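Shown here: the complex without one of its protein chains, the others still in place.
Entry: chain A
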Amino acid sequence: MEKLLLVLVIILAVIGVAQIAKVYQLSMGIGNKREEEISPAANKMNGALLLIFCLVLFAFFIWELISHQDILLPVAASAHGQEVDTLMNFNWIIIFTVFFIVNFLLFFFSYKYAYDPKRKAYYLAHNNKLELIWTVIPSIVLAVIIIYGLRTWNQITNFEGGEDALNVELYGRQFDWTVRYPGDDAVLGDFNFTMITGPNPMGVISNENLPGRIKELQDEIQKSEDDLVNNILPHSQAMEIEEKIGMRRRQLAKVIAYEQSGRDFSASDDDIIVKGEFHIPVNREVRFNIRSSDVIHSAYFPHFRAQMNAVPGMTTYFKFTPTITTDSMRTIVKDPDFNFILLCNKVCGSAHYNMQMDIIVDTEEDYEKWLLDQKTFAATMVSQIEKKPETGKLEEKRIIAEK
């Protein structure tokens, strides 16, 4: 079938080329017409077509505007998002107006002043007054846009969280998102990328996991060294292992430095790490501390009109106050399956197109209830070490207390 189509396309293409060649030959033959002499008929036709094109373009635009209303994002679900939308609409009005007027003038003049041998063009080299007008008017419009836009921008990008803001950490890596809550102490524990392991994907540091990590690294170094000593390896492979040992040693030094610093890393004990979906309370400011493990990602929350890049090696911030719960939004958009979504919006590798996480905006009570069901970081580490079965938060607290 496909093959057949392919053959068909080729045949059509050949016919097309033959036709084109014929047009070419024919149009060259006609009364020895010169190519540069555009006939009045051709001139009229192209002028008219330009005007028609303009009107069709406008119609296409309006059709899209009407027929694709429903694909546009629903009402902004955050406090600042509503302002963004207002500003956006203000800009749209200006843009649409200018778009229609200027395009119309362009195509209409083309149509109206199509060549007429009886007429001579109007010799108009410049006109300072006109030029001043269309320098000044755009300047004024732009000044308004700039002032209005910057006011909103300054409000939005004051990234210091308020007193009762909820600080959460948002962590991107190829190809998923992880979210960390600060727990009861409202402080996010320290982290370092050398601490990252399977069960500790964010590299969070706690008093408990430092010794374990040191041992792990030492064991790995030991094992690689044994490999080198006990086997006769090809040069390249040996080099690779040596390089790896070097890297591990440098990591180890960092980790040991943490341990010997005498600092207290207990702030991370009550941190809560979640994947797949995360919850935030409605009407409370949420301040995201955004980080990346590997390459640049971008945390994009289209429903909240929020976005910020996640950059390896630094923390970036964005804060917003959700104003609509997931439940209310489901009613608003009349879709019981609706979910707020966090996407990745900076190309980050092969599965970039599917790096997503659901966001649930809860009432304050629901949020607290949900939080209570989550495991703390200390408990994950404990259950990891002791291979304990899944436990609830209350029990975890007990376990930690016992320790």
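What to note about this one:
Criterion: contacts are C-beta pairs under 8 Å (C-beta built on N, C-alpha and C of every residue); 3 or more make two chains touch, one makes a residue touch a chain; residues count from 1.
One rule holds in what follows: contacts and distances are computed from a predicted model.
A chain of this complex does not appear here, and its UniProt-recorded name among "Nitrite reductase large subunit", "Cytochrome c oxidase subunit I", "Amino acid ABC transporter ATP-binding protein" or "Phospholipid/cholesterol/gamma-HCH transport system permease protein" is "Cytochrome c oxidase subunit I". Although one chain is not drawn, the whole complex shows that of A:Gly162, A:Pro211, A:Gly276 or A:Gly349 it is A:Gly349 that touches it.
Per the touch definition above, the residue from A:Arg180, A:His279 or A:Arg305 contacting the chain not shown is A:Arg305.
With the whole complex as reference, residues 2-3, 5-6, 13, 16-17, 20-21, 23-24, 27-28, 34-36, 38, 42-43, 46-47, 49-50, 53, 57, 60-61, 64, 68, 70-73, 84, 87-88, 91, 94-95, 98-99, 102-103, 105-107, 109-110, 113-116, 119-127, 130-131, 134-135, 138-139, 142, 145-146, 149-150, 152-154, 156-157, 159, 173-174, 192-194, 196, 203, 247, 250-251, 293-296, 298, 300, 302, 305-309, 311-314, 316, 337, 341, 343-354, 356 of chain A touch the missing chain.
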